[in-house]
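Here's the structure we're looking at; comments come further down.
A single protein chain has been removed from this complex, and every other one stays in its place.
Moving on, here comes chain A:
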Amino acid sequence: MLSIVIENMGLLCSKHRHYNEADNGENAQAAEIERRIEQETKAEKHIQKLLLLGAGDSGKSTIFKQIKLLFQSGFDEGELKSYIPVIHANVYQTIKVLYDGCEELAQNEPNSSKYVISSENKEIGEKFSEIGGRFDYPSLTKELAQEIDTLWKDAAIQETYAQGKGLQVPDCALYFMENLERLSAANYVPTKDDVLYARVRTTGVVEIQFSPVGKNKRSGEVYRLFDVGGQRNERRKWIHLFEGVTAVIFCAAISDYDQALFEDESKNRMTETKELFEWILKQPCFEKTSFMLFLNKFDIFEKKVLKVPLNVCNWFKDYQPVSTGNQEIEHAYEFVKKKFEELYFQSTAPDRVDRVFKIYSTTALDQKLVKKTFKLVDETLLRRNLSEAGLL
């Protein structure tokens, strides 16, 4: 506790010093800024601060979008339309990654005959490989969509997609490829689902403020939710958000156990998530912070786990599959959950055991599920606040 106070003082002190460095003309402005900060901190006392943390591509921003949809006004047509370039970019990037990856496999794999693209499709492939490397993509016309579709259906590309764990193919690839015709229509307006599927690497910090007033208006809590980028270079910025956090929503994509990091392809994503979670748990700022672990991308996990055994990941190498079908999914999920639980208790010092820790399996794309999960989170936090105030 004392250390936090000292830290805060340090922050304030350095703030003062910064302002003193400024020119005289800026002093008035600095004072004004200071006053506003003070005002805001007062008003913020009863606002609950939530952080969405997790490694890259773990679904933080999708959860963020869901919250926007659920508890804010949602997306109007203008906002939906602003996602068109993003969605089209996703299409172009996907096809480029697949084509380039296929070329590489055809060269390097021993069993390379199945990665050979037919010659007419090769021409299309070269074209889209070039387009995908540009900064400005052409708008997706019917003709271009047709060509992409032809290429996508090429057996070699399908083969690449099926085994593409070494490639950075976005999760939305299949969804967008199946909807190419709709996406390329002249009067295309993205649906809610399209927006949720759209993949954008977040950089920096985004925030929203909301109050989850559902059917039962019991909860009057006001939340401020922060979304951040998850790649390694982005994580250094997180530390600026760590003060006064009510709860951390840690997203871990459980389907990522056989994939490599976007920023470092020599590192397994699940291993990275493990180390990251450990690091977060040990942060001194989070002494009293509740932890909500979202084991995300359950929809992909349940399909993948039947094909790719869990023990390809080093962290899960002691996993033994027991059966098939739903039972196996359940078993694998419980195993992963237990691993995270163990990790939590190992990384939590004895004096912090009273902080809340909950694990939820989520599919960030599933609005009903996210709504339900968030309700549970809300209730947990509410109960926690009441008990801290001595009311429960």
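Note that in this section a contact is a pair of C-beta atoms (placed from the backbone, for glycine too) under 8 Å apart; a residue touches a chain by one contact, two chains touch by 3 or more; residues count from 1.
One rule holds for everything that comes next: contacts and distances are computed from a predicted model.
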item	value
Among "LSM complex subunit LSM3", "V-type proton ATPase subunit", "Mannose-1-phosphate guanyltransferase" or "RGS domain-containing protein", the UniProt name of the subunit that does not appear here	"RGS domain-containing protein"
Contacting the left-out chain in the complete assembly, out of A:K114, A:K192, A:R224 or A:K375	A:R224
Touching the absent chain when the full complex is considered, from A:V86, A:L174 or A:V356	A:V86
Where the unshown chain meets chain A, residue by residue	11-12, 14-15, 18, 21-23, 25-26, 29, 33, 36-37, 40, 44, 82, 85-86, 89, 133-136, 168, 200-208, 224, 229, 231-234, 236-237, 240-241, 260-265
